[in-house]
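Removed: one protein chain of the complex. Kept in place: all other protein chains.
== subunit A ==
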Amino acid sequence: MNRSHSYMSHSLHGSDRLARGLGWFSLGLGLCQVLAPRKLTKPLGMEGFEPMVMACGAREIACGIGALSTNPTLAIWSRVGGDALDLAALAAALRDKHNPKKENVGVAMAALGAVTALDLYCATKLQKRYAYQAGPTPDYSDRSGFPHPVDSMRGAASDFETPKDMRAALPSPAKSPGPRVTPTTRSPIE
């Protein structure tokens, strides 16, 4: 049996790869929105909304950075939230009687709907995959590592002598510095 593509033999699974793809997409879209907001507002008949688009761009960039980090879960959930806001904004544009580009807005909404579904799917998968401390919590209270009760093991290695280079810098009461040295006028070298 060829098991070279088993579930366990790669640490990156489909949902992780999808999260990365969404992360790069977020970064790209975010940069466009921040640098050239008119490229989006014009075809959607939403001129005047540039500051809002730029703010969305900043959000996308933050999501992108998060989605490319070691744990993308939160960032993909934020994307889901962002998608909802974007859909609401487009819906408003669609209802606007004076918008001359309603057709484009419809297309954008359909595309965004598809991305939202993808985000939602990815976020749910990641949620499970990255769940911190998930699964059963076993009882390790019998794993002492010692052959006898702990109290009888305390100091069992007291035959060990700390090497000179690893002794405590300041003397402990047990190894006190001894009596004070009385100053003398005699030269130490005699």
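Following the convention adopted for this analysis, a residue touches a chain if its C-beta (ideal position, glycine included) is under 8 Å from a C-beta of that chain, and two chains touch if they have at least 3 such contacts; residues count from 1.
Here is the rule we go by: contacts and distances are computed from a predicted model.
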Protein that the absent chain corresponds to, by UniProt name, given "Zinc-dependent alcohol dehydrogenase", "Simple sugar transport system ATP-binding protein", "ABC transporter" or "Cytochrome P450": "Zinc-dependent alcohol dehydrogenase"
Touch list for subunit A against the chain that is not drawn: 3-4, 6-12, 16, 65, 68-70, 129-147, 150-151, 153-158, 160, 162-163, 166-170, 172-174
